[in-house]
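Each remark here refers to the structure printed beneath this line.
Left out: one protein chain. Kept in place: all the others.
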Amino acid sequence: MLSFESDYITGAHPKVLEALIKTNYEPLPGYGNDKYSARAKQKIKAACEAPDAEVFFVAGGTQTNRVVIGSVLRDFEGVIAAETGHIALHEAGAIEATGHKVITLPHQNGKIDAAALEAKIKAFYADDSYQHMVFPGMVYISHPTEYGTLYSKEELSAISSVCRAYNIPLFMDGARLGYGLCSYETDLTLPEIADLCDIFYIGGTKMGALCGEAIVFSKGNAPAHFFTMIKQHGALTAKGRLLSVQFDALFEDGLYYEIGKHAIDMAEKLKTIFAEKGYEFFMQSPTNQQFVILESAKLQKLKEKVAFSIWEPYGESHTVVRFATAWSTTDEDLAALKAIL
Amino acid sequence: MLSFESDYITGAHPKVLEALIKTNYEPLPGYGNDKYSARAKQKIKAACEAPDAEVFFVAGGTQTNRVVIGSVLRDFEGVIAAETGHIALHEAGAIEATGHKVITLPHQNGKIDAAALEAKIKAFYADDSYQHMVFPGMVYISHPTEYGTLYSKEELSAISSVCRAYNIPLFMDGARLGYGLCSYETDLTLPEIADLCDIFYIGGTKMGALCGEAIVFSKGNAPAHFFTMIKQHGALTAKGRLLSVQFDALFEDGLYYEIGKHAIDMAEKLKTIFAEKGYEFFMQSPTNQQFVILESAKLQKLKEKVAFSIWEPYGESHTVVRFATAWSTTDEDLAALKAIL
Amino acid sequence: MLSFESDYITGAHPKVLEALIKTNYEPLPGYGNDKYSARAKQKIKAACEAPDAEVFFVAGGTQTNRVVIGSVLRDFEGVIAAETGHIALHEAGAIEATGHKVITLPHQNGKIDAAALEAKIKAFYADDSYQHMVFPGMVYISHPTEYGTLYSKEELSAISSVCRAYNIPLFMDGARLGYGLCSYETDLTLPEIADLCDIFYIGGTKMGALCGEAIVFSKGNAPAHFFTMIKQHGALTAKGRLLSVQFDALFEDGLYYEIGKHAIDMAEKLKTIFAEKGYEFFMQSPTNQQFVILESAKLQKLKEKVAFSIWEPYGESHTVVRFATAWSTTDEDLAALKAIL
Partner (left out) sequence: MLSFESDYITGAHPKVLEALIKTNYEPLPGYGNDKYSARAKQKIKAACEAPDAEVFFVAGGTQTNRVVIGSVLRDFEGVIAAETGHIALHEAGAIEATGHKVITLPHQNGKIDAAALEAKIKAFYADDSYQHMVFPGMVYISHPTEYGTLYSKEELSAISSVCRAYNIPLFMDGARLGYGLCSYETDLTLPEIADLCDIFYIGGTKMGALCGEAIVFSKGNAPAHFFTMIKQHGALTAKGRLLSVQFDALFEDGLYYEIGKHAIDMAEKLKTIFAEKGYEFFMQSPTNQQFVILESAKLQKLKEKVAFSIWEPYGESHTVVRFATAWSTTDEDLAALKAIL
């Protein structure tokens, strides 16, 4: 069965798997105190050109979001996000379960706008009743967004400036960061992201690892006892090696970029196939997720031959669906898809 | 200083105060086990024509909202409210602090619409990812709303029907319920509200009490050990008499309605004064809160002579302000206001 | 019916009630922004000889404990308390509901010991796994304790020293503080308590108010936006005057001490009556709560004539019960009790 359902349909990239196999029998201390952890963190700091950064590994994205947001926010604060943000919609209330409100902003293809953000913050402090309200305590963005779109350097700089003007940390959800970094349409590098954001994470699960995300506090700004907070959230991996060995491999010899570039190239070919077949796109996505408009009546039939994700209704008779590429997408997969379409 | 700032600027209605004075020296058990509590609950159930109702007294509105919503919702559920709802905006994240999301709907003058509500719930269950999302577990409305508006019987019935169709409890915030019941423009009675809502509260603080709200579970549907939940939220009053004696007085000889009617009559006169003086209203409110548009430049000067509340900006140069009447508003106050205007 | 059930069986002390009556018709702003609030806070700071103190009023004790502890603790911290502490046993999990653990210490008649406290904290930091554990972030004591006992100046100083050595704030629950201050066996004054504790509250509900507790951050050390946290906990009183007017009266002309002294004197007489009648005490209490050992078989009969509280079983056939005095206890009450015994 052909599958373009997501970028987490296959296991680990061969080089990541190889690293796990190679180190499997080595006795290593638990909870991230192993030597691969130290080495992987060093590599990530180097890749970010952020020598003061603090890096932590946890297993998944929602876990990352809840432990970071829950630990950084003070009790009277909430986090600002696009109304389509993953934390706002698709994490089953994980942020609220930590006691904090997600304050939403309108989005444009998944992105928030610096001017709207500043207006929101200004309106808050201008409100006579602001002491009865949730304080804006963090800004959360995804890059790529839920819709595969990317912030430009100018856009991210503007958001970062607003955050700094109001002393609000900026947190980037980089579950698919590698696809953003390798897009043909981006002008943002990893060091620039590390510079403009206060906190971000480098996604592993959707970038060729079995699991794992690397949380980066760019300026040594991790909250006090963040290790203990990871434990409290149930996010501390006993066999920490599972995460560190994978990230050590992902940041060896540019593998992370290799994976990203492969998926982007496959996505470009995918776009061409859909375009040639006359399909319309819901939006122009420069990354590995492509949103195509299909006739709802034909979904079922297509699903018998190829797996993809249902996104949202589009008018009465059509549906937006998502096709995603990944490290494991092959030219044969694309040829087979073309034949089916 | 003249004050139309809110409906909680003065102490207790004389008859409420009298009841407190009269019972002050009686030894009574704590935590709501006093005889006035039993009597007040009985009166409320009679006024609601809801013999199976369960009634609880707590001191304030936000407290009521958080203990009711926090206790009724299951962990995977959130509460649906208008984006202008008190719980959505002005309770400092009290609901989220109990671990639950406030899911917002657009509003029309503070009200939500049954059709939009049903569409929201339907869209939730139709979403392929709904298991990754917060379940709709309660509907919260205010009556009167934040803008002083009222649901008609038809509107409330429609919302109630949607709730019942999806087995979602309907909770009405009645901080100012008495003003709604006594409005000249309402067609809803207390028994009808008790019938259409699963849970509601009868506001005391803004209706002539020093403090106190009466939570009504209309159909004997209080969650298990709700008393203990009140304690856990810090909402259990040791001298429960403070609440029960006041409600006993409010529901003696129709005092609650007397207070409501007085404030409504004063509000009607207030409206006439503003209209005669050529002021514009932000909206037509049928209750005791009136929203008037003032020139921002003149606010400060007016504030020196009369207290009112700043609501929100209106264009570049104007501001919406609120004038509220209460049990203690007099014809002299109105005459003085007229003179100032 | 005679009642020694608790110190909150009657309403307000006449002078407190008088103050409420006198100010009832004055229009005053809400949420603690009234002039009586400013004045009461000034009086309290003067009584504490703590000019930098920050004072906040809330309605009840559990509310106070949860908003103070919940706001001061960081997410990775818990609060240390005696295993008999109110927060550990009788607040229905209110502290845990804010996400924090109550770490218990053994007690001696309700008190904790500085040496045991220090040993606990030292053991924590000496533990190889301390990063997997809840950090000690606050020390909570009651004065008087649950058993009516008092810390001596030496004992409190020792606890305070341990707290400061480890940079852990010391919080005193003073629900019955006035009875402690007026005991014939105390050597601690209010200014000394303000000096030795970082946070404490001056109980009103059990000291002649209808409701109300005054939270004191002795050294201007209130956490950021504590007002907003009060709101979030549902503990903000709309008619803030209800609290401020009462505290203004309690701290006028030494009324707080007058109330305390009266109850202590009544308790001393009560002790004598029980002793003369041959009853045994569960412990020697120097304050207004007296714990007497009664034959369980005779409880029911006695309860028909006088109300008191069941405390705990004492062996197979006896029960510890509590008799409490208050501002409203009279010599007639005591004579009647004597006759019954």
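Some points to look at:
The letters A, B and C name the chains in turn, as written, and every chain counts its residues from 1.
Following the convention adopted for this analysis, a residue touches a chain if its C-beta (ideal position, glycine included) is under 8 Å from a C-beta of that chain, and two chains touch if they have at least 3 such contacts.
Bear in mind the structure is a predicted one, so any value in this text is a computation, not a measurement.
All shown chains touched by the missing chain in the whole complex, by label: A, B, C.
Screening C:Ala38, C:Leu89 or C:Ala336 against the full complex identifies C:Leu89 as the residue touching the chain left out. One of A:Ala88, A:Ile121, A:Ala235 or A:Ala263 touches the chain omitted from the figure, and that residue is A:Ala235. Of the listed positions B:Asp75, B:Asp187, B:Glu280 or B:Glu295, the one in contact with the omitted chain in the full complex is B:Asp75. Where chain C meets the missing chain, the touching residues are 75-76, 78, 89-93, 96-97, 99-102, 126, 128-129, 131-134, 309-310, 313. Of the residues in chain B, those that touch the hidden partner chain are 70-71, 74-76, 99, 131-133, 135, 224-225, 227-229, 231-232, 236. Annotation for chain A: contacts to the undisplayed chain at residues 1-3, 5-6, 8-12, 17, 20-21, 23-30, 59-67, 91-94, 97-98, 205-206, 210-211, 228-229, 231-239, 241-242, 307, 328.
Basically, only the chains that are shown with their structure count from here on.
Look at the contact of chain A with chain B and you find the same residues on each copy: over half of the numbers used there are shared. Averaging Cα coordinates per chain places chain B and chain C 33 Å apart. With centres set at the average Cα position, the gap from chain A to chain C is 50 Å. In chain C, the residues touching two or more other chains are 228-229, 231-232, 236.
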